[in-house]
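With one protein chain held back, the other chains of the complex are shown just where they sit.
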Amino acid sequence: MGEFLGVALAVAAKDLRVERRSKTALVSALAFAVLTLVIFNFARDAASLSRTAMAPSVLWITFAFSGVIALNRSFTLERENAALDGLLMAPVSRGALFVGKYLANLAFVFAVETVALPLFVVFFGVDLRGAAGGVILVAVLATAGFVAVGTVFAAMTVRTRFAELMLPLLLLPFMLPPVTWAVQATARLLSGRPASEIAGWIRLLGLYDLVFITACLLVFPSLMDE
Amino acid sequence: MPDRVAARRIASRGLVLIAVGLVALAGIYLLALRFTPVERFQGLPQKIFYVHVPAAWSALLAFSLVGIASGLYLWLRDPRLDRFAESTASVGLMFSIIMLTTGPLWGKPVWGTWWEWDARLTFTLILFFLFLGYRALRGALADPEERARFSAVVGILGLVLVPFVHLTVYLFRTVHPQPIVLKPSEPSLPWEMLRTLLASLAAFTVLLVGFIMTRYGLGDGENLGNGEDRGKGEAYGR
Partner (left out) sequence: MTGAPSPATSPLLHATSLERRFGAARVLRGISLTVSPGECHLIVGPNGAGKSTLLRILAGLARPNGGAVSLRGTVPGREPASRRAVGLLSHQSHLYDDLSAAENLAFAARLHGMPDPEGAARDRLAALGLLERADEPVRRLSRGLLQRVAIARALLHEPTLLLLDEPFTGLDPHATSQVTTMLRAELQRGAAVVLVSHEVREAWPLATHAYALIRGEWALAGPVAGSADQFLARYREAMDG
C-alpha cells in the first residue's frame, strides 16, 4: 500500500513539477475561467435575470469547462517522447499511475477553482457569508467525481486526432449529474437555506465519487495494456 | 469461409425481423389510430406516445446491451462482443434520434413548444450524446484492438452512469413540475391504451433486434476494405 501511494505521489509530483515549468494548462484554464465570468456578466440582461438566480449556474459552467481544459494536458505530456512507455515499463501498478494522474489533475482543477471562486464572488456580488464552507464542500465533491472520469477519458482521447474535441464530447454526459447537483446545492446555499437541506445532494455527490473513482481505477489498466 | 456465411445468415435473419417489425409497426399505427381511444386532454397528438415511449425504451435497452457487451469484452476479449457492441450502439443512436425527433413533433401541438425538459426527453438526449461520443471515439481510433478496448471502457462507464442520469433527470423533474406529466409506466392507463403501448413496445424490440442482427451480419465501415476477415477471432487479424 505504501509503495502504491509512493508511486502515485511520485507521478503526481512529477506532473506538478512539469506544469510549474511549462505553465501551459494552468494559464489557459485560468484565462478561460476569467473570460467566462466576464462574458456572463455582459451576457445577462440586467432586467430579466437577477445575478443571484444565474450565479450558481455561471459558477459551475466556469468550473466545468475550465476543468476540461486543465484535463486535456494530463496525457499530452505523456505523449511527447513516448514518456508513457517509460511509465509503463516501470514495475508499478497501473492503478498507482491512475491515482498519480488523478491527484495531479485534482490539484490543477482545484487551483483554477480557487482563483475563480473569489472572482466570482466579486463579479457577481454574491454574499457567501456562512455558505462558504458548504459551497467549497460541494465544489470539492463534484470536482473529485468528474476529474476521475476526465482522467480516464484524457488517457483515451490523447490517442485520437481531435483530442481537444473528443474529451469534452465524451466527458460532458458524465459531468451532468455532479454539476447539476452542485448547481442545485449551491443555489440553496447561496439563498441561505440551512446546511441540512443540502445533505441529500452531498450524499449523492459522495455516492457518485465513490462509484466512479472505483470504476475508473478498475478500467484504467485496460487502457494502458493491450 | 464459414464465418462469412454465418454472418450473412445472421444478417438475412435480421432483415426478416426488420420486415416483421415494420409490418407490426404498421399494424400498431392502425391500432393506435383506429382502435385506441383518443386521450381526453391531449387529443390526437397524444398518439405519438405509442412511438415515443417505445423508441425511448429501445434506446435505453440498446445502451444497456452496449454496456454489458463492453464489460464482457474487457473480460473475455472476444472480437464478436466488440462487433455486437458497435452494432447495437449504431442502432441505439438511430433509435434515440427517432425519439428525439418525434418528441418535438408531439410537443409542439401539446405543449406549444418544440422542446420541454421532461424526464424522458432529457434522458434520451443524454443517451444520444453517449451514443454519439461512443461512435466518434471509434471513428477516431485506427487500431482495431485499441478501438475495441477504449470503446468498451466508454460503454461500461456509460452504463454505470445511467442510474445517475436517471436520478438527475427525475430529481430535476420533481423540482420543476412539468405542465404535462406522462409517467412511463401508468397503471391507471386504460386497457386499450396499455395494449397498444405494449404491442408497440414488442414491435420496437423486434425492430431493434432485427437492426442489430443485420448490422452485425453485414459488417460496417470499420472492417470492410481493411483486408481483415470478419467473424470469430479474425476481426483484428488474430
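Letters A and B mark the chains in the order given here, with residues in each chain numbered from 1 onward.
In this text, contacts are C-beta pairs under 8 Å (C-beta built on N, C-alpha and C of every residue); 3 or more make two chains touch, one makes a residue touch a chain.
A quick note: this is a predicted structure, and the numbers were derived from the prediction, not measured.
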Contact partner of the left-out chain, one of A:61, A:88, A:202 or A:217: A:88
Residue, one of A:10, A:119, A:136 or A:207, that touches the chain absent here: A:10
On chain A, residues whose C-beta touches the chain left out of the figure: 3, 6-7, 10-11, 14, 17-18, 21-22, 77, 80-83, 85-93, 225-226
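As a working rule, only the chains that are shown with their structure count from here on.
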Gap in Å, rounded to a whole number, between the CA centres of chain B and chain A: 31
Touch list for chain A against partner chain B, complex: 149, 152-153, 156-157, 159-162, 166, 169-170, 172-174, 176-177, 180-181, 184, 204, 208, 211-212, 215-216, 219, 222-223, 226
Residues of chain B touching chain A in the complex: 74, 126, 129-130, 132-133, 136-137, 140-141, 145-146, 149-150, 152-154, 156-158, 160-161, 164-165, 167-168, 171-172, 175
